[in-house]
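Note that this complex is displayed minus one protein chain, with the remaining chains in position.
Chain lettering (A and B) follows the sequence in which the chains are written, and residue indices restart at 1 in each chain.
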Amino acid sequence: MSPFAIGYFGALIGASSLAAWSGRREALVGAFLLLVVSAFAGIVWGGAALRWITLVVALGAAAVGLAYSFRAFLAAVLPRDAARAIRSAPLTASFGLLTILAYIVTAVFAPAIAPFGESQIVGGAFAPPDDRMLLGGDQLGRDLFSRIVYGARNTVGIAFVTTVLTFLLGGALGLLAATVGGWVDQLLSRLVDVLMAIPQLIFALLLLTIFGTEVVTLILVIAVLDSTRVYRLSRAVAVNIVVMDYIEAAKLRGETLWWLITREILPNATAPLIAEFGLRFCFVFLTIAGLSFLGLGIQPPTADWGSMVRDNAQLISFGEVTPLIPAAAIALLTVAVNFVVDWMLQRSSGLKD
Amino acid sequence: MSVWSLLAKRLGLGILTLFAVSLLIFGAVEALPGDIAQQVLGQTATPDALAALRREMGLDRPAVLRYVDWLVGAAQGEFGVSMANRRPVADMIGPRLLNTLFLASVAAAIAVPLSIGLGVMAALWRGTTFDRTANVATLTSISSPEFFLGYILILFLAVQNPVFPSISNINPTMSFGDRLYRTMLPALTLTLVVTAHMMRMTRAAIINLLASPYIEMARLKGMPPAIVILRHALPNALAPIINVVAINLAYLITGVVLVEVVFVYPGVGQLLVDSVSRRDFPVVQACCLIFAATYVLLNLSADVLAILSNPRLRRPKT
Partner (left out) sequence: MARNQHPLLEIRDLRIEGYADEKWFEIVHGVDLTLHRGEVLGLIGESGAGKSTIGLAAMGYTRDGCRISGGTITFDGIELTSTPEEVRRSLRGARIAYVAQSAAASFNPAHRLIDQHTEAPVQHGARSRRESAEDAVALYRRLRLPNPDEIGFRYPHQVSGGQLQRCMTAMAMSCRPDLIIFDEPTTALDVTTQIEVLAAIRDIVEQFGTAAIYITHDLAVVAQMADRIKVLLKGREVEEAETRVMLDAPREEYTRSLWAVRSFARAQNQPPAPSETPVVSVRGVTAAYGATTVLRDVSFDMHQGRTVAVVGESGSGKSTAARVITGLLPPVSGGVMLDGAPLPGDFRRRTREQLRQVQMIYQMADTALNPRQRIGEIIGRPVEFYLGLRGVKRKQRVDELLDQIELDPSKYYERYPAELSGGQKQRIGIARALAAEPKFIICDEVTSALDQLVAEGILKLLDRLQRELGLAYMFITHDLATVRAIADEVVVMKDGQVVEAGPKDQMFEPPHHPYTDLLLSSVPEMDPDWLTRLLQARGVENIGEAASARMDGG
């Protein structure tokens, strides 16, 4: 048994005992389960597995610590109402907020953060990591780290623009259908039914075959296809608001459609729509990443996470982790947004009871 | 309204949707700038060559007639000829469709029981550590792109610990066991994605159900927890759970395309992606129609089963 393994199991046994002694039930269960899993993994896969587990646990602990201190920080600096909301937020939500903030900073200051240009060739193809190239080179010898930083700008930026378009289109039509009702509602809803009867990725592939894979085409295709879901949601939300007596009162007063939608309905629909914006962003982001991974999304030489995974995938068969980093970057942002949305949804449903 | 008229209505709607979908898929290609012949031959083609190709592909006939021909052919399993290699599209798709169905079935066979079990457990043990861990884990899994999960599985289960092959090169001559073995990694990837969705939805459905006044009434009649669940919750849980399963099986369709590419699995998804890059329109149309039809049918069967399992509809008022 290596000294590492001895230290590893010693620390776990110590942690379990400490948890048991201080009566922390959840910590005890967690530590002991980890002990059992580690023993099993250690026997089957040897010391490497233990190092992986240590890495994962350490990362998890770091994330928890970061989230915890960020929540305390926000509660300290924000105005009173917001601080109260933040203090009762779960750690996952504060982790999500912090992560989203980090992505925004990276995207905005990409040229300052990245040591090299987006498509600047720095070394040899698949050059190993060194002092100059933090994560090594890609298949053309460009700096992988710089490209990941620029990817934040491109991938996230394109997904964000697409989501905004999706919302403008789907939200406007959904609110209109709910408010006007009648044949407008019927027509739009049946159209959306048909569009939604084709799986989205498949439909996107069909349309991209026809219209080509320019970035603008990509944004428009995804925005139109995804707006069907926003339409459904905003219509459903608005239908519940439209039956309210204050809408009837406004209608009977003789208010215009524009007034009804913008002054009476929209202010009451913001909470679910913001949550939906988060979820839609995740979905659009994953769809674009998926298309880019298939080589049909964002085209080279633009740095983009989906296509970076595809281009460097062969390294994985040599046990390299670097191609997974852009994929992890995608996952991390989606997780973060989902965490925040989850919290918001729980808050708004909790207020109803 | 009686069950039968409701069912008939839903079936009629399903057929109508299928027609609309086929029209959309056919029409989308018609909307191509220029036409297919122009696309194939490029801008520099001579008018003679264009005319010849158009005649060969039947493009000189009206669109309505071509649509009817295409639809009638599709109904009989004929999808025309590939533009890339002049082989009948049906021959290209046939064996791959079986492979894709095999992959999806394996994934579903693992995911459905697993996620319903976990979902019911999370609902019953709401607020416990198990529930909260499951919440974070499923959110993470949902948030990860399919290719990320796929490559992680490859890294751990194929490269670092060679348990399963990283490339799922199956062919019809293999034994069932061998096929299953080679399909395992893509199937596991799909399972990870779908289980997360399905489990969350099952949990929500069960929690919603347990909040019903009749469940409280059963408790207030002094029924033990096991009977409350088995006799009062379960018969009513069928409809929502069936719905959850159908929705997620439909979701598998999207997942299958990406996963097949990651594992170089010889299925319809892979063919679709290749054909899109080659702009092989007849093949793309055929693949889209097959995926869309499966999707429509799954959603249709969910609705039908939901109607059939609703006690209020099954037993009319008088």
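Going forward, contacts are C-beta pairs under 8 Å (C-beta built on N, C-alpha and C of every residue); 3 or more make two chains touch, one makes a residue touch a chain.
Since we're looking at a predicted model, the values are computed, not measured.
K.L.:
Of the chains that are displayed, which are in contact with the missing one across the whole complex?
P.N.:
The chain that is not shown is in contact with A, B.
K.L.:
Touching the left-out chain: which of B:Ala218, B:Val273, B:Cys288 or B:Ala302?
P.N.:
For the chain that is not drawn, the touching residue is B:Ala218.
K.L.:
Among the options A:Ser69, A:Ser88, A:Gln120 or A:Ser317, which residue touches the chain absent from this view?
P.N.:
Considering all chains, including the one not shown, the answer is A:Ser88.
K.L.:
Give the residue, chosen from A:Phe40, A:Tyr68 or A:Tyr246, that touches the chain omitted from the document.
P.N.:
Considering all chains, including the one not shown, the answer is A:Tyr246.
K.L.:
Need a quick check: the contact residues on chain A for the chain that isn't drawn.
P.N.:
Against the missing chain, chain A presents residues 88, 244-246, 248-255, 263-264, 267-268, 350, 353.
K.L.:
Name every residue on chain B in touch with the hidden partner chain.
P.N.:
211-214, 216-224, 227, 231-232, 235-236, 311-312, 315, 317-318
The rule we apply is simple: only the chains that are shown with their structure count from here on.
K.L.:
Between chain A and chain B, what's the gap in Å when you average each chain's C-alpha atoms?
P.N.:
It comes to 23 Å between the two C-alpha centres.
K.L.:
Taking the complex as given, what residues does chain A use to touch chain B?
P.N.:
Contact set of chain A toward chain B: 26, 29-30, 45, 48, 92, 193-195, 197-203, 205-210, 282, 286, 289-290, 293-296, 306, 309-310, 313, 316-319, 321, 323-324, 327-328, 330-331, 334-335, 337-339, 342.
K.L.:
Under the stated contact criterion, what part of chain B meets chain A in this complex?
P.N.:
It comes out as residues 17-18, 20-21, 24-25, 28-29, 31-32, 129, 135-136, 139-140, 142-148, 151-152, 154-155, 159-161, 166, 250, 253-254, 257-258, 261-262, 272-273, 275-277, 279, 281, 284-285, 287-288, 291-292, 295-296, 299.
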